[in-house]
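For this depiction, one protein chain was excluded, whereas all remaining protein chains were kept in their positions.
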Amino acid sequence: MSTIMKTTRDVRGVGLAIPRADGAEKVTGRVEYVADIKRKGLLHAKLLRSPHAHARIVRIDTAKARALPGVRAVLTATDIPELKRKAPTRAHAVLAIDRVVFAGQPVAAVAADELAIAEEALDLIDVEYQVLPAAVDPLQSMQPGAPPVADAGTEADTSEALAHSAVAMAKGETRRADAPEPTKAVNVSQTAHVKRGDVAKGFAESDVVIEHTYRVPMVHQGYLEPHAVLAEWDRTGHLTLWASTQGSFNTRSEVADVLGVDENRITVIPVECGGGFGGKIRALCEPITAVLARATGRPVRYVMTRREELEAGMPAPQVIIRLKTGVKRDGTLMALEAETVLESGAFSGAVLAVSAVFLGSLYRWPAFDIKGSEVLTHKPSVAAYRAPVAPQTIFAIDSQMEALARALGLDPVEFRARHLSHPGEPMVNNQPWASHGGHEVLASAAGHRFWKERAAWKASAPAGRVRGTGLSLGGWLGGLQPTGATVKLNPDGTVSVLTGQVDIAGTNIALAQIAASAYGVDFEKVRITTGDTDVAPVTGLSAGSKTVYTVGVAVMQAAQDARRQTLEVAAGELEAAVEDLDIVDGRVVVRGMPDRGVTLTQIGRKGNLYMSKVQPILGSARTAFTQQAPAFASEIARIELDPDTGEVTLHGFVVVQDAGRAINPLGVEGQMQGGAVQSLGIALTEQLAYDDQGRLTNPSLLDYRKLTAADLPNIETIIVEVPSPSGPFGARGVGEPPIVPAPAAIANAVEDAAAVRITECPLTPERIAMKLAGRPAGKS
Amino acid sequence: MRRFDLTLPRTVDDCVKILSDRGDDAKLVAGGTDLLPQLKNGLLKPRYVVDLSGVETLRAIRVANGSGLRLGAAVTARAIETEPHILSAYPALAESGALVGSLQIRNLATVGGNLCNAAPSADMAPPLLALDAEAVIVGPRGERRVPLTTFFLGVRKTVLAADELLVELVVPAPGPRSGGQYLRHTPRRELDIAVVGVASQLTLTDGVCRKAAIALASVAPTPVRAVAAERALTGQAVTPELIERAAELAVDAARPISDQRGSADFRRHLVKVLTRRTLTTALERARAARQEA
Partner (left out) sequence: MAKQVLSCTINDEPVEVLIQPYSTLLDALREDLGLTGPKEGCGTGDCGACTVHLDGQPVASCLVLAMQARNRNVRTIEGLAKGALHPLQDAFVRHGAPQCGFCIPGVLMAAAALLEANPRPTEEEIRYGIAGNLCRCTGYTKIVAAIAEAATLTSEGARA
């Protein structure tokens, strides 16, 4: 009988566009988030926060609050012996000791029977502050004599944090700010400097020199589910945390460090996370909630209000880039000079290196001089936000490339393509660019109808409106983190995979597909479980576009290991060599002899049978690789602009992105569309607006404007595949690249439509209209 | 939200009684779309809240004597957005209702709440001002009527005493050959609040402007009428040049501040743009309006 036998290659796995397994639970409202969880005797927490950006705490009186019926605990810093006077990170500054360094910093904590009672208790806490001058503008804060943010011996001491956060560019190029001298800039907590060649000479030989200062304000990650955590201690001193987090192991480590508890005395259960985007990596609410639970002996839940999220979350840094570029008339790049200021808020932690890499390495500049500074201010300290610092940096370099192309009368896409770095060419740190699909992405974008028809679009503007098209190119270098995974064969022939990674981006279905293709069964037979920190292998963050890239490899290797074990058992049964075996339709068969086989069920059962000599199949893998997989994305915006009001209407938007290998195209599209809309938010409407006292003036979602469905067109997606040599099945991380290009694409579109170059985000109607109104009379 | 006691009156008289007793320490809630955020932010901490949702009479929409409109104070923005008679005879009012917040807000928010909250940006105020609406107020001393033009005293301040409540808006029919429009500028298309809002209402006789009303939101402590601009139009044939002149004069009525929603300069700029646009549309609608009583 001649049958066409399916091989492992034919299983339903990698490459299928299939919905996530938890879809039905989500659409019926059955999935539980932290705020949905009930525990017996649950108490509710509220934090009292400083109204001042910088002040000494003179006195706190909690007597009246403690006396309110229903209040179970009122804590200040004096009640928490573990608190370090020198808080190396914001997580360590659980409650302010004697000084507050940002408006919104917690100074007291309450646990009560009801939220309403806890709120009333806050009203009854009496705090006397001595208000101090605040450093609120980063450029002023950099100057000598600015009010100091870090103060040795008290909170916002950043000396240890620098060791964690400073990314070495190459030896000697990143320096920490040492003990401040009177004339030194006390609030500059990190600096970096890279150079190559002679920029002065390069500018002298340039025909066209363009200099702009680009600015993108602090923005919030905007996840719909506010930070939430439920803490409960048992009688043995073991702490359980149900947390909305992007990394249960990271949360466990931070809480252990802050509270001085062993990590294996803490269990972090990663509950379904309602969005993170980098804002739920660092510990924020967990330590204080754990302390309240310990003080009351009861489970305590703390859910941030939206106002608290906006006022006292961990936003993306403000980024200011002065960029000067020189080119020859024929388009040859000559020199690039940049000064980047990252405003990090009250604690150090911004990532300087990314900016320098994109400014100096994306395009091939023969000479560059790039300086970066991280500056502290009296504002909430920052954390990552999806491709940290990349959207802001690409806003600068891509806008500048567009401006250069226009000044030279060259095609903007050809100009980028001509100078875009190739794999193997050196980055600013002299490491070679890894394999990447930047050129393919750019070529694909250039072929899209939005780009090809841009002249017709511009000409079609109705009376009183103008139209334009903007294209931009950006990406992300890819993330890395060690991780582990296990794969087991169940007695019925199904497969179970255990990881510790939080399924934020639909990665679980991709991992199931990877396991399916690597082991040799259809994905329906695979189940992925995200274990808590007690049961799962140590796992990294669900962030940095590295989940599928790193956990995917661990799952793939664990599945391959399980497959090998399975075939070894079968080889014994079938008296055949492992190399002659394959897994087809749930059976291990000898190739070419379909009648000789043993089912996965049989193998699985044997591994669980009383008195059996067959071991259960348990594949495992631990990975820690160092090769990043950069992933590029290009976005094109087709807009119409009302010059009188400055309103931009998006008529079309497309994301072209290199996924390496799209493990699950449906999931990849979702990442591209979601990232693109966040990118558009940075471009058009989002900013955390502080007054000159360091207080947030827009602490609600009415005034912190995220785009609605009515503001947007369909986001078209084009997946390009330039396989990565190191990713699972060639996959690259897909979460980060799409948030990068839109601010530049929008600025380029606005210039195309209205002949003005705007270098500050967001490009609000006011910014556009007033720039247009300021133009000399007679221009259209 | 802090704790409070809640009363559930069934009639306007019930409300008046409660307010007379509790007045200063009580807040009325209808749609709750302005009150609840303020309670949650701790801006207001009333001991008593009085729920108006059980007082049926406050939700009535009546077309009075075949002309004019009587709106119960608890008529929702959604009702104003969709009521056929309002859409056809008072389009500027329908437009303002349609712009409040989002659909989930409009199904709750009331015209009375919008006016009594008295934010400078209240969307339903400009069209009602431009239509010369009157507020019907009831208290322990009986009923009184106040023209909307004198209803607002300042930011979040109205003529209402602590023991009074707004029960109805009386809107006179604009007359034949009348047209109006409300436009506002917001950075987003929904879920937003006016940076500037302008309502224009023009009534023509034999092609000449008999009556002009222009009302502005978000450019002064209260919604205001642009009186000088109105005078420039009254009695004149309305040409594009005259519209432009009126738009410039409307800017003079604006005393905007700079805040995180917009600078004073941008607001003045928008007053001109939106006045020009709403007057143009009001004129078109006035010309197209059928002769009807």
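By letter and in written order, the chains are A and B; residue numbering begins at 1 in each of them.
Operating definition for what follows: contacts are C-beta pairs under 8 Å (C-beta built on N, C-alpha and C of every residue); 3 or more make two chains touch, one makes a residue touch a chain.
This is a predicted model, so every value here is computed, not measured.
**Student:** When the whole complex is taken into account, which chains on show are touched by the absent chain?
**Tutor:** A, B
**Student:** Touching the absent chain in the whole complex: find that residue among A:Val131, A:Ala200 or A:Leu224.
**Tutor:** That would be A:Leu224, which touches the missing chain.
**Student:** Have a look at B:Leu93, B:Leu108, B:Ala122 or B:Leu183 and name the one touching the chain we're not showing.
**Tutor:** From the options B:Leu93, B:Leu108, B:Ala122 or B:Leu183, the contact with the absent chain belongs to B:Leu108.
**Student:** Which one touches the absent chain: A:Ala676, A:Leu696, A:Val720 or A:Val734?
**Tutor:** Touching the chain that is not displayed is residue A:Ala676.
**Student:** Check each of B:Val49, B:Leu71, B:Leu128 or B:Ala226 against the chain that is not shown and name the one that touches it.
**Tutor:** Only one of B:Val49, B:Leu71, B:Leu128 or B:Ala226 touches the chain omitted from view, namely B:Val49.
**Student:** Could you list which residues of chain B touch the chain missing from the display?
**Tutor:** Residues of chain B in touch with the missing chain: 1-6, 8, 29, 31-33, 36-37, 40-41, 49, 51, 53-54, 78, 101-105, 107-108, 189-191.
**Student:** Tell me where the left-out chain touches chain A, residue by residue.
**Tutor:** 17, 19-20, 22-33, 35-36, 114, 116, 221-226, 272-275, 277, 303, 305-306, 504-506, 666-667, 669-670, 673-678, 700-702, 706, 708-710, 712, 714-715
Everything that follows uses one rule, which is that only the chains that are shown with their structure count from here on.
**Student:** Roughly how many whole angstrom separate the Cα centroids of chain A and chain B?
**Tutor:** Once rounded, the distance between the two centres reads 44 Å.
**Student:** What residues on chain B touch chain A, complex-wise?
**Tutor:** 1-3, 37, 40-42, 45, 102, 185, 187-193, 195, 259-263, 265-266, 269-270, 273
**Student:** Please name which positions on chain A make contact with chain B in the complex.
**Tutor:** Touch list, chain A to chain B: 115-117, 119-120, 123, 305, 307, 644-645, 647, 684-685, 689, 697-698, 700-703, 705, 707-708, 710-711, 764-766, 769-770, 773.
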